[in-house]
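There's a structure below that I have some questions on.
Only a portion of the chains appears, each positioned as in the full assembly.
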Amino acid sequence: MLQNTVDNIAHCNKLRNVNPKLKVIFSIITLLICVLSQSIIVPLIITILMVYLTLFRANVPKKIYLQFMGAPVGFGIITVILMAFIYNQGAPLFSIGLFGFKISASKYGVELGLLIFSRMLGGVSSTLFLTLTTPMTELFFVLKELKVPTVMLDIAMMMYRYVFVLLDEMIRTENAQKTRVGYRNLSTTYKSLGMLASNLFIRTWDRGEVLFTTMSSRCYNGDLKILGKIENPKIVYLLMCTIFWIILISISYITKDFKLLEYINSYY
Amino acid sequence: MWCGIWYLISGVFVAHGIIRLNKIFKENPESKPLIAVAGAFMFVLSSLKLPSVTGSCSHPCGNGLGAVLFGPSVTAVLATIVLLFQATLLAHGGLTTLGANIFSMGIMGPIAGWLVFKSLKGKMNSTWVVMLAAIFADWVTYITTAVQLTIAYPGADPMNTLSIFLGIFAVTQIPLAIAEGLLTALLWDKIKEL
Amino acid sequence: MAIIEAKDIVYKYPDGTLALDRANISVEKGDMVALLGPNGAGKSTLFLHFNGILKPKSGKILLKGAPIKYDAKSLMEVRKTVGIVFQNSDDQLFAPTVKQDVAFGPLNLGLKEEEVEKRVKEALKEVGMEGFENKPPHHLSGGQKKRVAIAGILAMHPEIMVLDEPTAGLDPMGASKIMKLLYKLNKEGITIIISTHDVDLVPIYANKIFVMGKTKIVKSGTVEEVFSDIKTIRSANLRLPRVAHLIEVLNRKEGIDLKMGYTIGEVRHNFEDLFKEHCDF
């Protein structure tokens, strides 16, 4: 199942032991630079770098990575088309007739669509880099240091654990239903899903009550405390990151007026 | 940038939810594990594949059910964590759009569901009420998304753009919202018996 | 001819971990087969291949000689023929009442109401749970839940019944009753495949044993053939049945020559022979 997949990879990849704070800072700030850049150049550089780091340094299985990238790429293509038609100002690139209407796509829209697409790629690859190399269990420490309110962190930590317990239960029940030919058509599917969800809900509720009992047995008094903390990353690495960011921002500034279509046009 | 603004607005609502949770937990410490597993349930529910008559599939948000059970402000907190987990455990949805998603799925949706629930409660069979609440919670979530997208990318003619986005999100989501309503109703039917 | 056969089944989890690595198993019609092996060997994963819930990465499942297909219609036929009873009854009993739960499968098959009623009644009678029709499953004991779960499969009239650790968590009497029920069903013509940790019960009921190591079948044969290979037994986190262990110890430490046996009945018999030959009573 997918949930377990990301979690398993995060716990077993080759960059697992790199300081999690460093990974968080690196990917988040890079992500911000990506989102704020005005041309497709920097987002593409970031995408290439992040894909490289994730696939070839962390050794994340390529097949799964492609699956994760599939949906955003699909969305990206739709975005380009959508933007082309929404921003139908300026010189039209081409026009099509649809139900008697003439809809035209604009150059400006395509450029904007491509920009959003590239930012999306950069953003997704940065996020994937973080989530595929850093286990959630370590992100909790980072969240704690970011002063995320304790209640929220407590709930998140318990949720993390029970997501996997409940998923297991859900899949087992689903298999039991499939064995008895549930999900055969739309009506049996709804009947099965309804039973699945309600059965799971009831068990979830029971589980919550039992959990309070077992926690009370260990002197639970209302709040969870996290033991230990994560070291700060070495200054050298932070410095290297900073240099990297400065380079990115510079490239971003230099290439801010770059337009792909114009570039192609001028080429021919 | 709009993504920052959505973060801010969502932050205020979530903070309110946290204050409420703090109060709840002070009064009943046993509700903490309960709410945590309920949150896990919400996440797991969202991984179900819900087919609809049109042949398409969607993932239920569970935000309507959350709103009915815990009220909108607690649901906002749970939805925030669910969305964070979707980003980190499923690689669904990015971190930059998290603020906007919390606003649509964690705040507007639950508020809509909760309002429906409050205003119809007692006036008809509770299963119907819950079903409508879930349908509206889901539907409003997507209407909000359409509005958010229009704000971010108004295009040459904002009204035209809005209608395009509403066409994509609100109209196509109707059968899926009904699907979620059906599932939630089936679920509620069983819970009621307890 | 084998009624069901797994041929070189390879299965990988989405993250790339190998769960099954060319697992082979072959079960004859009318067999009562036990699958032994350590926790996490992949027994449950293998079972999920038997009725097409999981699709192997390579290799195939042959049902009555023909490889199973994975389109919706064929799968329905497969699942009608091969029923799985899962380890945890709570995963399996999801309907509000016993009757509704047992009726779930037959209703999904699209049978008529009267036919469903009839099957539910028969199935509950077969497992000795008449009179519980309107009880909610969570009010039943562990053993009763297991019976209802079995009835839910029986009501689909399967030819093969696969049970994942049917006696886990039951008290000794409950476990023995379930095994007797399965034995009866087997005598009535259903081919039965169970996975279990209870090596003491296996020789009493099973006519064939498969031992699973990590990801594959490492040994198969009759009770004698399997349990005489102590190295494999140990490596699969198993042990001998206690009475067999006793004989092994007696033979080794007392220097006697008692014939090996795996059930109390067998061992008693072998002692009888020994006493006749060597002892003064």
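First chain written, first letter: the chains are A, B and C, and each begins at residue 1.
The rule we apply is simple: a residue touches a chain if its C-beta (ideal position, glycine included) is under 8 Å from a C-beta of that chain, and two chains touch if they have at least 3 such contacts.
These numbers come from a predicted model, not from an experiment.
Summed over the full structure file, the protein chains occur with the copy numbers A x1, B x1, C x2.
Keep in mind that, in the parts below, only the chains that are shown with their structure count from here on.
Work out the mean CA point of chain A and of chain B, and you get 19 Å between them. Chain centres here are Cα means. That of chain B falls 44 Å from that of chain C.
Among all residues of chain B, those that touch two or more other chains are 190.
Shown for chain A are the residues in touch with two or more other chains, namely 2, 195-196, 198-199, 202. On the side of chain A, the complex with chain C involves touching residues 1-2, 4-5, 8-9, 61, 64, 169, 172-173, 175-182, 184, 188, 195-196, 198-199, 202-203. Looking at the complex, you find that chain C touches chain A at residues 13-17, 48, 51, 53, 72, 76, 79-80, 83-84, 86, 88, 90-92, 94-95, 104-105, 108-109, 138, 152-153, 156.
Residues of chain A touching chain B in their complex: 2-3, 6-7, 28, 31, 35-36, 68, 71, 82-83, 85-89, 109, 112, 116, 120, 123-124, 127-128, 130-132, 136, 139, 149, 151-152, 154-156, 158-163, 165-167, 170, 186, 189-191, 193-202, 204-205, 207-209, 211-212, 215, 220-222.
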